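Here it is: the structure, laid out below.
Note that this complex is displayed minus one protein chain, with the remaining chains in position.
By written order: A, B and C. Residues from 1 in each chain.
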Amino acid sequence: MFSKVLIANRGEIALRILRACKELGVQTVAVHSTADADAMHVRLADESVCIGPPSATASYLNIPSIVSACEITGADAVHPGYGFLSENARFADILAAHGITFIGPTAEHIRLMGDKVQAKETAVSLGIPVVPGSKGAVADSAEAARIAAEIGYPVLIKAAAGGGGRGMKVANSAEDVERAFDTARSEARAAFGDDAMYVEKYLANPRHIEVQVMGDGEGRAVHLGERDCSLQRRHQKVWEEAPSPALNAAERQRIGKTVADAMSKLGYRGAGTVEFLYEDGEFYFIEMNTRLQVEHPVTEAITGIDLVAEQLRVAAGSPLSIRQEDVTFTGHAIECRINAENPETFAPSPGRITYYHPPGGLGLRVDSAVYQGYRVPPHYDSLIGKLIVHGRTRVECMMRLRRALDEFVVDGIETTLPLFRDLVSNPDIANGMYDIRWLEDFLAASRSSEKIA
Amino acid sequence: MFSKVLIANRGEIALRILRACKELGVQTVAVHSTADADAMHVRLADESVCIGPPSATASYLNIPSIVSACEITGADAVHPGYGFLSENARFADILAAHGITFIGPTAEHIRLMGDKVQAKETAVSLGIPVVPGSKGAVADSAEAARIAAEIGYPVLIKAAAGGGGRGMKVANSAEDVERAFDTARSEARAAFGDDAMYVEKYLANPRHIEVQVMGDGEGRAVHLGERDCSLQRRHQKVWEEAPSPALNAAERQRIGKTVADAMSKLGYRGAGTVEFLYEDGEFYFIEMNTRLQVEHPVTEAITGIDLVAEQLRVAAGSPLSIRQEDVTFTGHAIECRINAENPETFAPSPGRITYYHPPGGLGLRVDSAVYQGYRVPPHYDSLIGKLIVHGRTRVECMMRLRRALDEFVVDGIETTLPLFRDLVSNPDIANGMYDIRWLEDFLAASRSSEKIA
Amino acid sequence: MGDKKHAIDKELVRELAELLKETELSEIEIENEDLRIRVARHLSAPARSLSVAVPEEAPRAGKAPAGRDESDDYGDPARHPGCVPSPMVGTAYRASSPGARPFVEVGDTVREGQTVLIVEAMKHMNEVAAPRSGKVTSVLVEDGQPVEYGEPLLIIE
Partner (left out) sequence: MGDKKHAIDKELVRELAELLKETELSEIEIENEDLRIRVARHLSAPARSLSVAVPEEAPRAGKAPAGRDESDDYGDPARHPGCVPSPMVGTAYRASSPGARPFVEVGDTVREGQTVLIVEAMKHMNEVAAPRSGKVTSVLVEDGQPVEYGEPLLIIE
C-alpha cells in the first residue's frame, strides 16, 4: 500500500478519498486553492498545501503545482477524484515520469476512451453493443444522410469531442440532415475547437444505464451491477439508483458479463463505468468513464464494497479483493445530488451555510464536505452533498428517502432539497417509470403550472 | 398496520421510533415533558402533547397522562421504547383495557421475565442454560452456604429484584457467606423494598453475550445472532459489537437456535433479548429484556433488518417478515454510546450544544436526537447519541470507527467521545480480548497513571 | 410614528450588554412607565431554523404551544400572571354534565378553591380549583376540548 496519497480534488469527493485513505492507514495530503483553505478535507488531512488562487485552471488543473506538492510532501500516489485531472492522460504521464502513481487506469486507456470515435471502435472490438451509426467521423452532410438512410431516422449528429449537450442535433428526416449537421458542426468548432462529427441512431425514450467495473490491470475484471441515472437535467445526473427499476435479472447478468469480459480483454485497471442508453431491452454504448463517478455510493450500498479502497489497492499492485462470484446485490439504493442552487431556476446559490443538520438513522449515508458556518465558494460546481439511502426493497428505500429529506436542513443558501421532496412523492418516480427526458419534461410542466397559478 | 402511534419516550429512541413509523406511513404522536418541548422528535412528529413537568415520574412514567394523550389524539398504539414504561406490565394491561395496542410482548411475559426467580425457572424449563445456583429464593445465609458448597466457590449472592449492581455480593469462601448475604440483603431491602435473595455460581472473567430474538406471538420466532456487550462501566454498556470476537460459528448457531426454540415454545411476541454470561465456551442465562435495546442497531447493521419496523408489524398482527433461513450475517458492526459526561470522571455534563457535526460517509450510522443549539436537559439519562459503524471485517470496522470518531464534533458540553478514541486504538480492543471487567480495570489504570504523571 | 428625533439611551444599552455578559443570561427585558427595553444575545444559531424540517405540521388544539415560541410573548396567556394552567393532559369540560350551567363564565367572581373546570383523564373527572380569588377575565378552552399539561385554561385577575 502507499505510504502517502495526495488528493488532487476538492469538496465531497476529496473528503471521500481522505476517509478511504484513513481507513487503510494511509497518510493524506490535501491540496487546495486559496478559496478552499477552510475546507473540511483540508482540516482533516495529515498535511495540506495551497496550490493556487481560486480559479481551477490555476489550482486544481495546474499540473506543475500538483506535482510540486507531491515532491515537497513526499506523496507516492495521487488520487484525482472525478472531474478536474481525473481523465487527463497527460497528467498520468507526467506523474509516471516523476515516479508517482496515478490512482486510475493507464494513460493509454484514458486516451482511448477519451476520444469518442476510438472509444466506440474499441467497444465494438470488445463485444460491447453500440448505437448503430457511422464508423468514425463523417466528412459532410451528404455522407451523414447516406448513413442515416441505412440506420433509419431519427438520427443524432454529434461532435466527436462533444459533451454536455453541445455540438449535438437530431435529424428526423432526410430534409433535416444538412441543417442539423451544419449547426452541430459549427457549435462543435466553437465549443471544442474540433469539428469531427459522427452520426448515430437516435433513441426516442431511452434510459441511462451504466455498469460499474473494476479491473486489476492484469486481465481480471468484475462488474458491480448497473446504476440507473436516467433522471438528468441538461445532461447532469440528479438522481441515481441501483438496481434499475427497468432491468430484470437476466438483462443485468447479460450486460454485466459483457462489460466485465470486455474490461478483462482490455486489461483495464481500476474503477471504470461503461455508460449505455437502454431502450426496448437493448443496450447501446455511449461512453466509458475511466474514473470514479459521483454516484459510486449507490453501488457501494448494494454491494457492500468500498470502491475507493479497492481503487487504492489495485493501484498499489494488490489483486482485486473480490471475485465475480463474491459480488451479491442486496436491496435497493438511491442517491440524491444536493446542489447549492435554486430548486426551480437552478441558479447557483453560493454563500454561508448558517444552519446544517444532516439526517441520521438506519440505511442512510451522507457524503458532504460542508458544515455549519462553511461558505460555499462561487468558483466551482454547485454539488454540496449526496444523500444515499439504502433499503431492503425499492419501496422501503423510497419511504426512507422521504423521511430523510424531511429531516435534512441546510439554511443560508438555496439547495435542490425541495426538488427531491417533490420527486420522492411523484407517482412516476414511485413506479420507476421514467426515461432520460422525464425530468426536463417534469420541470417544464412545473414551470408552466406555476405561471397559470 | 396502525394508523397512529404514540411514542412514549424521549431522546434518540423516540426519534428512532418516529423514523420507523414515517417509513411505514404511520402517523406519529410525540409526548414530552416541559423540558423536552424543543426535542427533535417533537418537531418532526405529526402531533405532540405535553404530558407533564420535567420529572420523569410526572411525565414519561405518568400512565394516566400517556393514556389521556392517546385518547385526545386518537392514537391506536403505543411504542414504549426502552426504559421508562417499556417493561411495565401494568401499563400494558391499562393500554389493553383502553383498547390501545402496546407495541411489545404480553403483560404476562413482561411479568414473567421481570422477576429474576421466575425468569430463571422459565429459562430452565425452556432449555436455556442458566448459572448453577439456588432454585428460587434462599431463606438465610445457612441455606446460601449449603448451596455454595454444592456449586463451588466463588458464588454470587444477589437480590431477586436487583439490577444495576445493587444488592449483589461475592463470597469467595464459606467464611464470606454470612457477611455477604446480610450486606446484600439489607441493600436489597433499602433499594427495592424486597429482600428475596438467591445464590449462584460466580464467573471470574465472563463476557456479556446477548441474543436478539423476534417472535410473532403465534409460536414462530427467529434469532438475529448475538451482540457482545462486555465493555461496561458500572453495569452500563458502553461499546457493543456483533458478531462477538469470542464466538465461533458453531457456538453462534447453537445458542441462537436454543434461544429461538425457547421463544417459539413460549409464544413470545415482538423483540426481546436474552442476556448471557459467557465463559470457557459455556453460556449462562442472566435475564431476558422484553423490549427493544439501546444497542439494537448493531444487529440491524449486520442483518439488514429494521427491528423497529418489525416490532410494529408484529404488534399490528402481521407475520414476521423473516424466516430463520433468510437471516444472514454480513460483516461486523460496533456501536459507541456517546454520553454527555466527562470522559474521565463520568460526571454528567448537561447544557447547550454550541457546535454539532456528526461524521458521514460509507458504513456509518448516527442515531441521535441532538442538534446544534439543543440544550441537553439535566433531568434524564446522559445518552446523547450512538455511533454505529459497519465494515466487511472487524478490522475494516475498527479503522472506519477510528476515522469516524476523528470527524465527530460536539462542542459546548463534555462527551465520552475521547474515551472511544482511546478505546479504538487500544491493543486489547483491537484483538477483541476483553471481558466484562476489562473497562473498569482500564479506567482505574488510566486514573492511577494520571496521578503518577 | 413620530418624526421627532428618537434619542435612544445608548449608555443604557451598553450597561445592559455588560450585565448580560456578566450574568450569562441570554435576554434582559426592563419596562417602566415610559420605556421598555430588551437586549438579547443568542450564543448559538437559532434552533427554530430547524422548523423547516417539519414537512406537514398538522395544527390542532392539542398542539397549542405553551409559551414555547418567545417571539410570540405578547398576548400569550401562558405568560399572564392570572393564568390557570391545566394540571394534566385530558379533555376539558366547562360544566359538570352536558347541558348543565358552566362552572364559570367571563365576568364571574370566583373564590380560591372553587371548581372552575373539569379535566377528564382516563374516564376520571378531575376538578380544577381556582388557585386564587378574583374575577374571570378570560376562558381559553371550549367545552370538550383536548388540553395538554400546562395549557392555559382561563385567566383570573
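The rule we apply is simple: contacts are C-beta pairs under 8 Å (C-beta built on N, C-alpha and C of every residue); 3 or more make two chains touch, one makes a residue touch a chain.
Note that the structure is a prediction, hence the values are computed from the model and not measured.
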Residue of B:Phe181, B:Phe408 or B:Trp438 in touch with the missing chain, whole complex considered: B:Phe408
Where the unshown chain meets chain A, residue by residue: 34, 37-38, 40, 43-44, 46-53, 59, 64-69, 71-73, 94, 98, 352, 354-355, 371-374, 412
Contact set of chain C toward the excluded chain (per top definition): 1-3, 6, 8, 10, 13-14, 17, 20, 27, 29, 31, 34-46
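Assume only the chains that are shown with their structure count from here on.
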CA centroid of chain B to CA centroid of chain C, Å: 39
Chain A and chain C, separation of their C-alpha mean positions in angstrom: 55
Centre distance in Å when chain A and chain B are each reduced to the mean of their C-alpha atoms: 43
Two or more partner chains touched - positions in chain C: 45, 50, 53-54
Contacts with 2+ other chains: residues of chain B: 44, 355, 371-372
